[in-house]
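Please see the structure below; I have some questions.
Of the protein chains in this complex, one is absent; all others appear in place.
Labels run A, B and C following the written order; every chain starts at residue 1.
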Amino acid sequence: MKDHGLKIVTIGGGSSYTPELMQGFISRCETLPVREIWLVDIPEGEEKLNIVGAMAQRMWDASPYDVKVHLTLDRREALKDADFVTTQFRVGLLNARIKDERIPLSYGQIGQETNGAGGIFKALRTIPVILDIVKDMQELCPDAWLINFTNPSGMITEAVIRHAGFEKCIGLCNGPITVMKEEPGMLGGKQEDYHFRFAGLNHFHYHRVFRKADGKEVTKDILQRMAEDDRANMVNVHKESYMADQLTAMNCIPFSYHRYYYLYEEMLAHQLAEYENHTTRAETVRAVEEELFELYKDPALHEMPELLKKRGGAYYSDAACTAINNIYNSTGEMMVVNTRNRGAIASLPYDCVVEVSSLLFSDGPVPLVFGDFEPSERGWLQIMKAMEETVIEAAIEGNYGKLLKAFQMNPLIRHGHTAQAMMDEMLVANEKYLPQFSGKIQELKVKGIIIHDEKVRAICAAGL
Amino acid sequence: MKDHGLKIVTIGGGSSYTPELMQGFISRCETLPVREIWLVDIPEGEEKLNIVGAMAQRMWDASPYDVKVHLTLDRREALKDADFVTTQFRVGLLNARIKDERIPLSYGQIGQETNGAGGIFKALRTIPVILDIVKDMQELCPDAWLINFTNPSGMITEAVIRHAGFEKCIGLCNGPITVMKEEPGMLGGKQEDYHFRFAGLNHFHYHRVFRKADGKEVTKDILQRMAEDDRANMVNVHKESYMADQLTAMNCIPFSYHRYYYLYEEMLAHQLAEYENHTTRAETVRAVEEELFELYKDPALHEMPELLKKRGGAYYSDAACTAINNIYNSTGEMMVVNTRNRGAIASLPYDCVVEVSSLLFSDGPVPLVFGDFEPSERGWLQIMKAMEETVIEAAIEGNYGKLLKAFQMNPLIRHGHTAQAMMDEMLVANEKYLPQFSGKIQELKVKGIIIHDEKVRAICAAGL
Amino acid sequence: MKDHGLKIVTIGGGSSYTPELMQGFISRCETLPVREIWLVDIPEGEEKLNIVGAMAQRMWDASPYDVKVHLTLDRREALKDADFVTTQFRVGLLNARIKDERIPLSYGQIGQETNGAGGIFKALRTIPVILDIVKDMQELCPDAWLINFTNPSGMITEAVIRHAGFEKCIGLCNGPITVMKEEPGMLGGKQEDYHFRFAGLNHFHYHRVFRKADGKEVTKDILQRMAEDDRANMVNVHKESYMADQLTAMNCIPFSYHRYYYLYEEMLAHQLAEYENHTTRAETVRAVEEELFELYKDPALHEMPELLKKRGGAYYSDAACTAINNIYNSTGEMMVVNTRNRGAIASLPYDCVVEVSSLLFSDGPVPLVFGDFEPSERGWLQIMKAMEETVIEAAIEGNYGKLLKAFQMNPLIRHGHTAQAMMDEMLVANEKYLPQFSGKIQELKVKGIIIHDEKVRAICAAGL
Partner (left out) sequence: MKDHGLKIVTIGGGSSYTPELMQGFISRCETLPVREIWLVDIPEGEEKLNIVGAMAQRMWDASPYDVKVHLTLDRREALKDADFVTTQFRVGLLNARIKDERIPLSYGQIGQETNGAGGIFKALRTIPVILDIVKDMQELCPDAWLINFTNPSGMITEAVIRHAGFEKCIGLCNGPITVMKEEPGMLGGKQEDYHFRFAGLNHFHYHRVFRKADGKEVTKDILQRMAEDDRANMVNVHKESYMADQLTAMNCIPFSYHRYYYLYEEMLAHQLAEYENHTTRAETVRAVEEELFELYKDPALHEMPELLKKRGGAYYSDAACTAINNIYNSTGEMMVVNTRNRGAIASLPYDCVVEVSSLLFSDGPVPLVFGDFEPSERGWLQIMKAMEETVIEAAIEGNYGKLLKAFQMNPLIRHGHTAQAMMDEMLVANEKYLPQFSGKIQELKVKGIIIHDEKVRAICAAGL
């Protein structure tokens, strides 16, 4: 199979990210011999698939490589004999994100699709679908690797590896890549002057940085600068200032998303203000997306447009191509991936999935040990991992009690009876995408759960 | 030494609890040969010490036993050759509790002296004092046992065992005792019909219950009843109803104090209402205490008054006497104590202190293994233990950064810059009792930290 | 069921131990209401079953209790609705023991049926049978407890609990009981003056001893005395003197069987001398057994004869009755049993079976934590447990490679090609009892494996 070039399958191929992915493959085609690309989507995404698919083919046609881009709604046909499968789909599309953000905010709680209540519901919607895909892969392309960059990437990878027992899966995030690109500037250096060691969970990792020239750890220097200006902040996270006293007391560097935890009040206040102004993240993203698809329609365009970088997912697709290349060529290059822990973080379960600096070989990622965390970071990681485990079980079993327990652990949710009310409302609003909870949702509807947020009510009324 | 009867020393002997302790010794005197009791207090407590000391001597005089009660402000004299030392002191007296409760509430945060911001400050004040006591014990009575029932009992025991390396220490709480007395009634049985297994942390433990007659685990039955009416709730915890859906999804029984975590919003709302009505717990307790001391002054009284039970600390002193008896007679009886983990809870550090069902022998407590927690309880325990470790280090080192990190982990604190402001205000308000933070407190005062709560401001102005 | 009294089933009921078991039940009958006893055996054991069964009925008839002893070869009939099942069978009878002892000795290696090559083969023969029994129990009496005292008790219990997933099983050994009875005499005290804490593996445990009167640990005192004279040695272990310098450097007390490891050369030399003199243990036991059955035939005998104590298994049956009583009455009494580790010995796998001081309740045993071992004992326990795990897998899978790996780990086997030859010979000699290895055994026979020891050759020739 490999002799004739690689068959790459992208689930959620109609995504606005696809051109970045194409560019990634084109630029690596000398060492990564792609032969055919299959973009797969669902009927609701067919129009976008066609637009972005045509754009993708134009990109390849403008390259020196003879690669055919196939567009299909038939996932099984695409998966047959695939070598690598990437996943970048969003169950429920941007409307789901609107629900994840607006319902919590209507309760005065953090509305955000990767952490807190929103992230939990994104996991509930996505995990059954990814497990279905894996079932198909086990039958149709059991030797293929699954490179997931659908969020919440850590929980999805754990569901695939630990629950479906499919070991050839890695989860990616653009966070660490962004960090490694931006932080060196804070010290007046370049990425290649430092090496980084990451460990933790997806959207909840810490890292340490060392200067190659003399082995000096510069973690504290970066924390000091961050206290003044966090230049490595992710574009989609509101850049609230950390407490300087906390940063300078730390021995490892937090990630942008830690703001939701360490600056809970400020981040919530900011979101509530946005909510009042009708400018939640989902709505911003939708506007950018529409603009992107307008660009893609241009038959003269055969290069990835600059605008895509504003989308918030910069480097995601590049990470996928790098990972595929590292696996295919067994480079042993270091990447930060979601993979089984195996002792890399000694205070988390041996078998769980963590996001950790790893070497990539053709037999998969091998994590580097990170060493001890101080109790202050260890405790956070432990409750977050335990919450993830609870969410995953709830998602697979359709278990309402476990879902409630996950809500009752999540540090971004203010616990109590209204949290349960919020959860119930989210269940009802996501009915279409949560078949595993259908019985419970029926019960809730009978009880007369009302969706408070107008926009969400409208989406649900439209059957979306 | 033991041949001539035991020398018991009680630090904080002027406490209103002392008569309960006396009654405990009197009722066990056949097997536990007490010879002399030394009640120790500080100058500020001398008046109370004299009142309660006279009462204590009257109780012994009315008993068949010839025991002398010594009253002293000289701790070292008292500790010389002691066999058992009990600690029930409160650094800063009830005024400190008022600070622990009112400052957080003035910031709209949970005000409570054993968990959250209040509990952290109680630890900061108490740990240096207990370490001083232990230092004296290592010199003056190195073979004595320290039976601590000053709160936060878990953190204090961990400071003594892990940081001072004094292994002969156990921490007690009346919580498990109350649970074991009250829960059987929920199933229509008696305490002796069941056996209980507790594991977790002080004020943050879970337990399972088994019916002796047939070995059936009745944990789920109790959870079911609790969802209707929690008859084993601690008197000093507002009895807000748990979510039934959460309880019935659990495999172990939470403790009254879990309400602060699982019902955060309701408990906070209740406290804020009390705060507005000037009825915080400290103030209620102060009223009961004053009444108690009036009773104790009566030279005709030589029995523990009924009113003491309303004080909120019922069974505390009884637990101390039981523990002393179990150690002295090496009974191997099961008690729930704070002691080194040693694998009893496999997901917490081997060396940390946990509150766990243990057998008491003359060589100390031996914990029973508890077995796995589900992730939903495991994660909670792990972050709470990590927070405790961080608080203890902050308390010993006078480390402001670690203190802030502990605040930033505590699940009862809404994290962000105002939490730091609240913390700073608490530091300033506790200046007298936090010598280890004096430098930082000076800095804060220079910055012009203001105490917002009027009552606390008055207490501080009075130099208390 | 329990209302009408208990149904007890004993697999291997034709054993010479049965009268001790009867005596145990008779003496406890006030609190342990036995109603019927079923003694089960295989056709080869029918004659003995009838003799010992008649004796058993006579014992009950001479007691105040109306209990019927049923004798049967139909295991499934017996197991139906049983409350407790005890197992004391020996697959291959005493002839198997002769093989376990004589083949190794013919290779100049330790011959002994519970450790070394002999113990491994006893496990290979017994594990498939016990798993069959458990399968019947899961169908016919799923709520019954299995009290195993067939050796190697630890491995058998682990096979049942970990591999068959049948949790209601405990493994017993008379070793700790003997130790607790005999050691106090070495200090001039009585059993009730001390408490003991055991931890380790079956026939490979260590323990510590504490004086109740003052809590002093007397472990070192006992080690000192043992160096002079080990009065607690098991009757069936040759009483070679330990090295005094080793004992006095230890912090816990070894068990009689540790001699095979710590005094390898002496124990081997002793066995080889016995082998030359035709006095291996199996042969001694056979003579005692024959004498016992002669006694049992006497219709006037209705009491357990003194001779039984010489058999080497003193207290075994008593241990079984005590365990059954503790479970039935949920006494919480401390016993040393084989049960899941669950953190009691932190350096052994959480899920493995260990022999450890535990409290017995109606829901099963709850181990006490033992605390750290020094590396010198920890390493031994770890390799022994790992070897057990390898043997169990080999026994269940009929896996020759794993069996060889187990041989190559066992510290009582001198590793090398002759060890493999010895192993192959043992496989052939045990053909009848190792159906799981039948393919491999055929191969070996084709290769022309010869049995060197005359007696074993004769046994095999007789189809035994």
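Just so we're on the same page, a residue touches a chain if its C-beta (ideal position, glycine included) is under 8 Å from a C-beta of that chain, and two chains touch if they have at least 3 such contacts.
In this text, all values refer to a predicted model and were calculated from it rather than measured experimentally.
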_Displayed chains contacted by the hidden chain, counting the whole assembly_ = A, C
*Of A:Ile127, A:Ile327 or A:Met387, which residue touches the hidden chain?*
A:Ile327
*Who touches the missing chain here, C:Val69, C:Met186 or C:Leu263?*
C:Leu263
*Using the touch definition up top, pick the residue from A:Val366, A:Ile396 or A:Leu464 that touches the left-out chain.*
A:Val366
*Write the list of subunit A residues that the hidden chain touches.*
2, 195, 197, 210-217, 327, 329-330, 332, 334, 342-346, 350, 359, 361-364, 366-372
*asked:* Which parts of subunit C face the unshown chain closely enough to count as touching?
replied: 243, 245-246, 248-250, 261-267, 374-376, 378-380, 382-387, 389-390, 393, 399-402, 404-406, 408-409, 411, 414-420
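Just so we're on the same page, only the chains that are shown with their structure count from here on.
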*Leaving out subunit B but moving nothing else, do the remaining chains stay as one piece, and if not, how do they split?*
A | C
*asked:* Using mean CA coordinates as chain centres, what's the gap between subunit A and subunit B in Å?
replied: 44
_CA centroid of subunit A to CA centroid of subunit C, Å_ = 55
*Residues of subunit B engaged with two or more neighbouring chains*: none
